[in-house]
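Note that one protein chain is taken out, while the other chains of the complex remain in position.
Residue numbering begins at 1 within each chain, and the chains themselves are lettered A and B in the order written.
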Amino acid sequence: MPQVLSTKEQSLFRTVVRNYEDKQYKKGVKAADQILRKNPKHGDTLAMKALIMNSQGKTDEAFALAKVALQCDMKSHVCWHVYGLLYRAVKNFEEAIKAYKFALRLEPDSAQIQRDLALLQIQMRDYQGYIVSRRAMLTGRSGMRQSWTALAVAHHLNGDLAEAERVLTAYEDTLKNTPSKTDFENSEAVMYKNSLIAEQGDIERALEHLESAGKHNLDRLAVLELRATYLTQLGRKEEAAKAYSTLLDRNSEYKKYYDGLIEAMEVHLDDLKARKAVYDGYAEKYPRCDAARRLPLDFLHGDEFRDAADKYIHRMLDKGVPSTFANLKHLYSDSFKKETLPSLVQQYIDSDKSSANEEPKRNGDTSKGASAAFYFLAQHYNYYLSRDLDKAMEYIEKAIELEPESVDFHMTKARIWKHNGNTQKASEIMEQARSLDTRDRHINTKAAKYQLRNDESEAAIKTMGLFTRAETVGGPLADLHDMQCVWFLTEDGESYVRQGKIGLALKRFTSIYNIFDVWQEDQFDFHSFSLRKGQIRAYIEMMRWEDHLREHPFYSRAALSAISVYIRMHDVPLLNGANGVGHSDADDAAERKKAAKKARKEAQKAEREAAAKKAEPNKPTSQGSEDTKKKDDDPDGAKLAATTEPMNDAMKFLTPLLQFSPKNIDAQIAGFEVYIRRRKYLLALKCLLAAAALDKEHSKVHEQTVRFKLALDKDSETLPPKSLEVIKSEFTLLAAS
Amino acid sequence: TTGDIDEEVPIAAKSAEDRKAAAALSTLDNRDDESSGKDVDQEAVRKAMERLGGAGATNGVVTKKDEQKVVKKAIKVDPADVTLLVEELELTKIKATDLLKAHEGDVEKALRAYIAPAA
Partner (left out) sequence: MDIRLLHPSDIPHVQHANITNLPENYFMKYYLYHALSWPQLSYVAVDVSRPKKTLYDYPRIVGYVLAKMEEDPPDGVQHGHITSLSVMRTHRRLGIAEKLMRQSQKAMVETFSAQYVSLHVRVSNTAALRLYRDTLGFKNEKVEAKYYADGEDAYSMKLDLGFIREQIQDEQDAEADEGEPVGEL
């Protein structure tokens, strides 16, 4: 039987809870201990103490204590709730949900437990469970709009749009008065409902709803955009055209609006003159507009293209806009345009002056026409579709001669060296560019990147340190981790791969993996926050993005690099690496041997320290506890590099890669490499088939097909007959095709 | 009590920008504590709840689930085949069983479908 507290202790218990909520952990533990002195088996107090200890970073002790609490009082919802919270804290969401459900069964009316359960369910995308929870929560607080909205969101995410809309309507019907125009929550609810109607495909009704309920909506841009879209979808062209011109008057730098307008105006795509005229109108109306001048270059041909491009180039070069080339290089897929653009720039140089320029030059511009033109040509000859690096260098030197202090020009000069394959010279020149403007982080970033490309790891972090926050404990590298600086960690890791420092390389790639974990966890607070704020459409959008977060190229790049490192580790194992392999692999093995030794040493040291700690159990945890908690026990990745099962470790990176980027051929190729080494032939074949479906002519696909056949011939006896049957028939289809 | 305070406050954010960010983020998971809406008609709420409860969601969901269960039960699955799928495709037991059931318990069909490239 659970122990019962006296009145005085009950009040003390409430203090413990309050202490926990106020984050006064020491006080909380003290009060809990006071209760436990008299009632050592009081489950709820033990549980609360465990919860507090967990907040103090003592996870293992907290779990142990929570178990004791449960043994003392299996029927306590507090104990189960705490157990769930502990699991939640270590991100074991499945176990946490189970524990919450137990707690809720014991205390069905607890809003707190219900809420915690609901949040985990939606985080885990258990939509059906979330619907049930949200219904229960609605019953408790049916007077509040957000309870209804939450249920609608639950149905929406579960794919039941009609039910979601019904829930919103049910709430609207309970309102006594029409909400005021400035009621933001209502304004957003209207737009959310509108999105539900449109998503059901009933555009007619969506437009009707938008024009009635959405008439005075506070999100005016959304109303204007949706109206334009709906009118187009409904074939009401004239009104759609008007809607798009309203949008262009708000923002004339959005291609989508021009496309919408031209479609609605029913201008024939072949009627280039008419299309151009539309853009000309906006160019005239908005003298500072870039899109109206640039976009026609995409569809114009021949002389018309030449004229328009000439005007555009004059305008940009006169102003010395550094992105002129970047704005035009996408046209290079058309060979006529690729020839025409540099010749126009050459003419510009030869004529030495712009005639079409009607705008006065702006103050403070240092790049004058000629240097901007040389700069354009340098970039032209540096571009992969029109590359001639000698000419590129010639033009960039001319530009630099005119403006010796230009950061941009030196940046491009460094790029030319990079394309020459001379990473050292590239790094030097970029450093020179950096010294021209030491207060600009952009050029600082580039300098560090080029140092990394040249494997100057130490110099690069020093360069980065010029702009990271000085007060961060752990220096620039820690700051870059804190600030989730993905590009640096990736480049740093890739540089370590080139240097054969496998541990550090894996360490960086793992950091990126962890950053994505954090980004996924980041959505958690918004499940409740967004409902409170009432911003539902943005929340739904976030949820859908988070669902496939790891398809991001930031992830795939790091994952592919990590996997290739693990593959090399598998192929050149630690102990026999020196035999019969090339020189670099031998270095590699030696490096890893060293790393393994270091890892063993560090593990021993950690053990000793732990033993020493045990010897003095009453040593108070000082302020340093925060630091020790954060301290990395493997800063150089020695432990990562010391793995004996690199193929298993590679799976951590591979699984999300294949799940979220199945159409990335490099992902499938990497998948094959891992699975074939693990002798998972069906899965290797799955990757091979997927790669072949993406690009049959890819050289790796051919190579892997051959290797698959060889491996299969060798290993076929070990395979289960049913698998072998399937593999053979599916592989034959591939090989034959 | 200063010790208490020091202990709970993480490394102080130094610049004003950092302080702003930290303050904003710390309020994200505030528990909602609003009173119930003043502008709603309680009687209408009651009726709306009833409507939802009647032909509403939960019942719908439950029936759907039940239907699925009924369908699942009708298909026999060889435990050896489940083991094969778990081993060869590295699926969980639940997923392996679902995959088999989706292919009428035919293991070869299931394997073929699983390794086929997505459209």
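Details
Methods note: contacts are C-beta pairs under 8 Å (C-beta built on N, C-alpha and C of every residue); 3 or more make two chains touch, one makes a residue touch a chain.
Note that the structure is predicted; figures quoted are calculated from it, not measured.
Within the entire complex, contacts from the absent chain reach the displayed chains A, B.
Note that of A:5, A:68 or A:542, the residue touching the chain absent from this view is A:542.
Only one of the listed residues, A:14, A:663, A:696 or A:709, touches the absent chain: A:663. For the chain missing from the display, the contacting residue among A:227, A:507 or A:639 is A:227, taking the whole complex into account. Of the candidate positions A:441, A:498 or A:679, contact with the unshown chain belongs to A:441. Interface residues of subunit B with the unshown chain, by the touch rule above, are 14-18, 20-21, 24-25, 28. Where subunit A meets the missing chain, the touching residues are 181-182, 184, 211, 215-216, 218-224, 227, 250-251, 253-256, 288, 290-291, 319-323, 326-327, 329-330, 333, 364-365, 407-408, 411, 439-443, 445, 467-471, 482-487, 518-519, 522-523, 525-526, 529-530, 533, 535, 537-539, 541-542, 545-546, 551-554, 556, 660-661, 663-664, 666.
The rule we apply is simple: only the chains that are shown with their structure count from here on.
Centre-to-centre separation between subunit A and subunit B, using Cα means, comes to 21 Å. Those residues of subunit A whose C-beta lies close enough to touch subunit B in the complex are 23-27, 115, 128, 131-132, 135, 138-139, 141-146, 151, 155, 160, 163, 166-167, 170-171, 173-177, 179, 469, 471, 473, 524-526, 528-529, 531-532, 623, 625-626, 662-663, 680-683, 685-686, 689-690, 692-694, 720, 722-723, 725-726, 730. Within the complex formed with subunit A, the subunit B residues making contact are 3-4, 6-8, 10-11, 14-15, 18, 28-32, 34, 36-37, 39-42, 44-45, 48-49, 51-52, 56-58, 60-61, 65, 81, 84, 88-90, 107-108, 111-112, 114-118.
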